[in-house]
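Excluded from the complex is one protein chain; the other protein chains are retained at their positions.
Residue numbering begins at 1 within each chain, and the chains themselves are lettered A, B and C in the order written.
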């Protein structure tokens, strides 16, 4: 147990002293790893923020219920009561025909066009958010609603859901492609770096083997090295992600004001931050293991 | 001249024979470079396709001219003639009020809502694309149009332009950030690779210097190496770009059908392909130069 | 202790470096391996130290067949040896002190105890004042002596030295041979490969065995007193 500790602290000390001796080089390498790692991390952060937004939009309104024209006010009240009782309805919103007309005016961006209307052509409407979003539940809810009295038409906003889902699907597809490409690049970068280190240390490895060092003794410092590269690279990646997203959010703010929405990309929290660091540590460790095993024992029996 | 040729062909031969001897390793490194390079190339391709789309949208219609209600048909004809003469007008489109109503119906996605309208509340309209898109020209054109007879209102679609420009601005900002990050990673990857090669060749470099090799003699094979890594990496990048965008376009196709538009991302053409290859060749050459100069002459006077 | 039985070594793509060599070395012997350049001296030493394996025949170290050792136990066999390589095999990225420290750290010996032993070893080869120097700044003979210090620091039970005095002048060479004799005196088996066959008058009072090789064949194994 004590010798185990000594061996490990010895290896770690060796690696740290080499780190210090080549500080600039080491930082350079860690930065390269950080950059490579930052990109999927940024992608993931942006996409998860966006899909949060998409979920919001998605649940905004999927079923529109239009009442027949010239309906008495108490019909609307009756329907309201029915909707409140229905367990399948998560929430709903009533828009009176006067309000609908105003909205239409805003949407066409021209106040004068509709001002000459002598009669409001629009009906009263309920906009309903269903509890369950799967196709079957929505269909049965639609049928239920159609049975209510005084209702002209029930419209399910299917196309919009379809499109949004498709957009998110494409985003995820892009992320999978980019992440795997970059994951590959990451392994290549760390692996190459370790192999370079092994080349520098080739004489030491050979001599150590000749005078009786075990394989794990030789491998140990390189594993520490890989893990350290990964960890520091991960920290750099987090830092870069923070910086890039902060800059981005500033630009977004101006745009959001333009759109009258309030959207910004969430900075990674402690959990996802540690996941990034841990992941890159593991990648570093694994790349180191393979690089060592590949380069180490090729000439010696 | 002949000796110059001999020297270069000698260096190139040396590099190629080493390439062949470590084929797998070489391919691995080139692939890492290719991946790193592929990302900005994909980004650029997507963004340039998008901004092409944006330009299309932008030039679709920026000034809407609404005629006063209940206008005689020949007023519209007169305005049409005036627009045709105006040099500032690039193109225009006339939308009769009946067509406008139909469009509104489609836009609100509900045929029944407006069907009960007893009278068409919408005016005839011209949608004009100006020749010059700067603020001053648009303002003067607007004033010119307002002077015409029978016109109720001239609306400049400013908000839309502003938003679109902002979106493109953000995209470009993102590309600059990502490209510079990746450019850095690229230099780090190629530079590290060359430094690794130099480490392997350290003994040769030292001995060569001791027995009278000039600096350029020693540097030459490494420059060829860097250039070759860059070139092959660039070709890999192009290949990856092609593959990724082709996959992407398939997804986009389905979506485009959904939206009834016909948008797909253009594959890079020969010009931009050669630019990518040339660029990465130069990056390889420059990284090699610095790596060699840094590693080569540190211990020897 | 070390037994060669009909050992032949053929390197891939080369003719036989050793042919049908048989002999036994007992604990505590002083053995010279002699022969012209390329006769197979280094090969013989490498086979003894379990660095190479015989093509045919058996090499026994402490009654263990080297060819049948598992790769996991090989390091522990090698730790019994103190090796001086013909090309020194020093590490040029660390100073003399740390070069000598390597065998100890492999054996898990660190700290003050290690420090004392390292300085004692450096003192024996008269390099104590070069403790902090890098090997690349040492002269050829100094490098050779450093390699010897590294071989003896872990107090091996078998000392194998390949041309340990090739770069040394007479005075230093005598010094080093003295050192090897001292090791033999305390029971260490000492095996030395050299091309200037027993030209050293200093050794005449020490009983030693000579293995003389000629083109890979053991020509004579004699005992000089």
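Here is the rule we use: a residue touches a chain if its C-beta (ideal position, glycine included) is under 8 Å from a C-beta of that chain, and two chains touch if they have at least 3 such contacts.
What you are looking at is a predicted structure, and each value in this text was computed from that prediction instead of being measured.
Chemist: In the complete complex, the chain left out here touches which of the visible ones?
Modeler: B, C
Chemist: So one chain is hidden, and I want to know which residue out of B:7, B:179 or B:272 touches that hidden chain in the complete assembly.
Modeler: B:7
Chemist: I'm checking contacts with the chain that's been left out. Which of B:64, B:208 or B:272 qualifies?
Modeler: Of all options in B:64, B:208 or B:272, contact with the hidden chain holds for B:208.
Chemist: Looking at C:19, C:42, C:184 or C:208, which residue reaches the missing chain?
Modeler: Missing-chain contact among the listed residues: C:42.
Chemist: For subunit C, enumerate the residues touching the unshown chain of the complex.
Modeler: On the subunit C side, contact with the omitted chain comes from 11, 13-14, 35-38, 41-42, 86-87, 133, 137, 139-143, 145, 162-163, 166-172, 195-196.
Chemist: Please identify, in ascending order, the residues of subunit B that touch the omitted chain?
Modeler: Residue positions of subunit B that touch the missing chain: 3, 6-7, 10, 200-201, 203-204, 206-215, 217, 301.
We take it that only the chains that are shown with their structure count from here on.
Chemist: What chains do subunit B and subunit C have as common neighbours?
Modeler: Chains in contact with subunit B as well as subunit C: A.
Chemist: Find the chain most remote from subunit C, comparing centres computed as mean CA coordinates.
Modeler: Checked the centroid distances; the maximum from subunit C is B.
Chemist: If you average the CA atoms of subunit A and of subunit C, how many Å lie between those two points?
Modeler: 62
Chemist: Could you please state the distance in Å, as a whole number, between where the Cα atoms of subunit A are centred and where those of subunit B are centred?
Modeler: Each chain reduced to its C-alpha mean, subunit A and subunit B end up 24 Å apart.
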